[in-house]
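Missing here: one protein chain of the complex. Every other protein chain is in place.
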Amino acid sequence: MTRDVPEHPDWLWSSPEPKRSYDVVIVGGGGHGLATAYYLAKNHGITDVAVLERGWLAGGNMARNTTIIRSNYLWDESAGIYEHALKLWEGLEDDLGYPILFSQRGVLNLAHSLQDVRDSVRRVHANRLNGVDAEWLTPEEVKEVCPIVNVSPDVRYPVLGATYQPRAGIAKHDYVAWGFARAAAAMGVHLIENCEVTGVEVADGRVQAVQTTRGRIAAGTVALSAAGHSSVVAATAGVELPVQTHPLQALVSELLEPVHPTVVMSNAVHVYVSQAHKGELVMGAGIDPYNSYRQRGAFHIIERQMSAALELFPIFARAHVLRTWAGIVDVTPDASPVVGTTPVDGLLVNCGWGTGGFKATPGVGWCYAHTIAHGEPHPLNAPFSLERFTTGALVDEHGAAAVAH
Amino acid sequence: MTSRRMTGWQGEPVRFRFDGRDYEGVRGDTLASALLANGVRTVAASPALGRPRGIYAAWTEEPNALVRYGVEPMAQATTLDLAEGLDATSLRGRGRLSEEPDTGRYDAVYAHCDVLVVGAGPAGIAAATAAAETGARVIIADDRPIAGGSLPDTAETVGGVPGAEWAAATLAALDDRPDVRVLSRTSVFGYYDDNHLVAVERRGVDAYSRERVWRIRARRVVLATGAHERPIAFAGNDRPGVMLAASARAYVNRHGVLPGERAVVFTTNDSAYAAARDLAAAGVEIAAIVDTRETAGPAPDGAEVLAGHVVTAVGGEEGVTSVTVSASDREDRDDREIEADLLLVSGGWNPLVHLFSQAGGELRHDDGIGSFVPGSVRQAVEVAGAARGVFTLAGCLEDGAAAGARAAEAAGFRVESVFETPGTPAEEPAAPAGHLWLVPSADYGTHFVDLQRDVTVADVMKATGAGLRSVEHVKRYTTAGTAHDQGKLSGVLTSAVVGHALGLPLADLGTTTFRAPYVPVGFATLAGRDRGALHDPVRTTSLHEWHVVYGAPFENVGQWKRPWYYPRAGEDMEAAVLRECHAVRTAVGAMDASTLGKIDVQGPDAAEFLDRIYTNMMSTLKVGAIRYGVMCRPDGMVFDDGTVIRLADDRFLVTTTTGNAAAVLDWMEEWLQTEWPQLRVYCTSVTEHWATVALAGPGSRDVLAGLAPGLAVDAASFPFMTWRDTEVAGLAARVCRISFSGELAYEINVNAWDGLALWEAVMGTGVVTPYGTETMHVLRAEKGYPIVGQDTDGTVTPADLGMDWVVSKKKPDFIGKRSFARADTSRPDRKHLVGLLPADAGRLLPEGAHLVETSTLPEPPVPTLGHVTSSYRSAVLDSTFALALVSGGRDRMGEVLYVPLGDEQVPVTVTSHILYDPEGARRDG
């Protein structure tokens, strides 16, 4: 096998038959579901837990995202949960005993207009107040961090500077999922693949069980963690969620010798790029505009992304797109997630992460496990309630400064 | 090295270098065929293990022979045309991006057709011909330089002539038809919804564009993409000299190259026998045919056939020197070593279902073929020939013709005559193929599954041993199928090995997902022409050239280029802006305001419509008057602002911010069309129709009077917030008395064609200072006028901006009104727009800096009170100043807050956001 990636452990997880009943059923065996199961077991001693996955474990957005990890969000509420996640990332490899290839190579968010600059500086200052490492870099400093970025003033939208979070970076998505899965399974959590939840049973305002393609499974608590399919599952319990499901595409190049030392994101010239450990360039851009559950986007989105990439990185001209794919992401009106209780007793929801869920994996797993264990939110996910859409207390992360990915 | 070129093979010589050594090939060679012709066996080291690797295949499925050359970071030697002077270097798994700029040009073409045929092999050519006969518009695309699919490889005859000749002649005839387009060297790499397919055409260095992308919309598609011969996993199957049987046949027939001298053939099926015959005829000695089946086929002359045997080992570190074979199912294995320098492998054939699968088609396992074939599909697509498991030449021709006719018929054309397929030589009916994916062994350490990723059967078994059962997991655990070739050869093999390890049938495991692009496609190819200045359109005003001549740096505002400031010799930005500000405050200045969005709103219900769209009342506006207005989203947050001028009872001209012009027009149209279709209102964008010059400052009245002698300019005749149609500098003009600076000011609007003449007339007075967007920003900030998008961010209500006065109390409803009553929007501690004066009057606060309450910064997290939205030096205030959104700001007047900047806590005093001329004394001059 190739030696540019670490050796995996000889044992990951088993595939038990589902029991008829669990204390907690987590719907969705992606990164969030697995992390939640892990922290339920580890932090709260709750191990009578099943994670139900409709396909193969972590085969949805966890396997499809571009693995960017950062916590430099604008609003205090967001910074709270993402920075909690980043601190957990920093110890995760040891915690899980699994090589997750967490690389704190920094993230640059480029600014291309005077308003971009204002918004970026605003975010840097907000980050510092929240204890999030953040710097504002001039174009020359951008060039020092990432020499291949084109900072020439003679382009359509020149780079006017960038925010830089040195502690940000990337990790290997599959290994993160497998690390959580292996550790959760070792503590007794059941990981059930090829088990699609087709309905949530509710009686007298309280959750009773889930119906699955592998039979009925009773549960004290049902915790949704189903990303793009959240609406579909919640609807079976009569719960409506303020999310819309969209395709989000990404792509990789062939393996290349190291050329890109950090992560670069640009909202105005819309693309984000890193170079993974094996050497492939990993890139993404915006969502496809229409609702869809088909894990397939349209190609003009990719073409547009290539033109953006070459504006920033002329050296990529002769690189090749090797593979494209799409996930389906659940997007909320304020580009912030929903994590907490629902009108149905015992039914909890974690959804609406849109394009940004990977980076939150350990943080949301930690907080969601707390919410499950206590029946009420952890202080860090309390602002992300469903009620905020009624009161108007949104956490609007696509307004001014935020990069939603 | 000895030449392996067949004697008598003609070709213009081509010189090239590989890994620093000089060689010679012939025109028509690929780099791979030329290397083989020169006897080069080892072309690369494997990426992880460093094992020597040779050429394994003959086209895009090649896993080993990767090279770089020129600015090309990675290419397959098997698809690379040999060009004079080519200087290629072998790669060990990873490409290298060149520092040299790419000088290539790239294009894109849109094409529509009734029937798109992918692949110009026998099935594709037959399909295209059958479809074209009906009169359908046909495009046939083929990825190779010479069409015919496998025909040039097999040298079979069609209609009594060599197949390659038949293919060329038939395609040429097709190309002559007006409704047929033949695309060669064109790889269809993506199949998207609603029969949208994307292809890349490699036009070569001499063409205007090196490569171009075809974006094809087809009513019907015929996929005639052929099949890949599949490898078998056995010990040492990666040694140079191990090659797919059909690929070796291709090197002989297509390129006149003998890939070895003495060959062993290892096969599960009849097709390798034909390869063996061709190689033998060309002069390669066939030492033995090792057939996994108990009943073997007829051998070519002199070759020994070992039925029921497998290859158990390969001798030779640097390349095959011997092949060890053994009876497969016997206890007393009689290993036998056969001397050979070439080992041809055929594990059967995998139909190329990639595009079909991309189209959303379901695959089904075919037990006869032992692999996956197209099943059901929702898109308008047919599959023909080897791509659906038809492996005979006659069968492919017939299948293709039928598919082409079906496609044309489904696209609405009448099939009048059945296309008669040309005759082919009689073929022996093939004996049933055996299915063997791997040769069982006690040690799977050199049974390679993915040569390019150095993944072995042992690696796959480690993955299944770790508990993994999904082929997707195994792919990720081992990285099999993730190299440049995207598992063209290794994909199904990996599934089969997983099945072997888990004791599950291949049919149950399926494959990993087939994803676009089918072949790697260059970034620059896809970016096409949308680069540099064409990355996004540039919009300029009719005065633009003047700004350029006068040295203004430009600010990008949306797609517009706006003059930022006009530096004089020796001035930096700060000095220029202060001078411009001073000129407006004390004399007169002019700005190009043409980029403001302008929408002509007409109709009997226009006033009612604007009442619903704006937060304030517009229906009470008198003809001839102007009103400032704010519009909100339904959530109550400010969306845009601008002025509304009433031209007639049923006609208004609405101005928007520069960046939001299109969004506001879309917004109006959406409400009109989808919510209020009963309103008789028509909206037209007139932004580009007008040029607008803002004339501001106490001297503006005199300047205007001089330029517009027919206009009564005194304050009584031409009051604030009114407009007049008149002539300015002899040009028909509409003059609005509005001010964004607090000074006496006018906006002069003329036909865009006259913009430059107006501007030059204004400048010709000799007393007017041109000013740019930065000065405009400073002047408006001194007056506390917010800029939407700078002082607001989508979370700010009109009340937050201190603009209760712009929110009508009388109207029963308008967009956003209901939201003002929500709990969060009526909180007293919302962020309000306020002014800030630093304690140090010379200290310029950075825009984006935050505010806290305490003079020493506590440990994080520190809740922010808000942030600085605008900050400037002033020509009229005694201090720098800023605008900020501050929690409960209006209740903090006079309070000292702190701006943390590095180690400093910079004290600032909260003031009203209106810092200059709060009583508005200056607007009348």
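Order of writing sets the chain letters: A and B. Residues in each chain are counted from 1.
Keep this in mind: contacts are C-beta pairs under 8 Å (C-beta built on N, C-alpha and C of every residue); 3 or more make two chains touch, one makes a residue touch a chain.
The working rule: contacts and distances are computed from a predicted model.
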From "Sarcosine oxidase subunit delta", "Septum site-determining protein MinD", "Sulfur compound chelating protein SoxZ" or "Potassium-transporting ATPase potassium-binding subunit", the UniProt protein name for the chain not displayed is "Sarcosine oxidase subunit delta"
Please identify which residue in A:215, A:258 or A:289 touches the non-displayed chain.
A:289
Of the candidates A:299, A:358 or A:384, the residue in contact with the absent chain is A:299
Any idea which of B:669, B:895 or B:924 touches the chain not displayed?
B:669
Could I get the residues of chain A that touch the absent chain, sorted low to high?
229, 231-232, 235, 240-245, 289-294, 296, 298-300, 330, 333, 389-391
Touching residues of chain B against the unshown chain: what are they?
192-196, 215, 217, 360, 378, 634-635, 666, 669-670, 673-675, 677, 812-813, 817-819, 821-823
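The criterion applied here is as follows: only the chains that are shown with their structure count from here on.
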Could you give the separation in Å between the centres of chain A and chain B, each centre being the mean of its C-alpha atoms?
22
So, in the complex, the side of chain B touching chain A is made of residues 47-49, 71-74, 93-99, 101-102, 104, 108, 190, 192-193, 196, 198, 213, 215, 360, 453-456, 459, 462-463, 465-470, 472-473, 476-479, 482-484, 486, 513, 515-517, 520-524, 526-528, 530-533, 535-536, 538, 555-557, 635-636, 789-790, 793-795, 819, 822-825, 846-850, 852, 859-864, 867, 869, 900
Please name which positions on chain A make contact with chain B in the complex.
1-5, 8-15, 55-57, 59, 63, 76, 79-80, 112-115, 117-126, 128-131, 155-157, 174, 193, 253-257, 259, 269, 278-279, 294, 296, 298-300, 302-304, 306-311, 314-325, 390-394, 396, 398-401
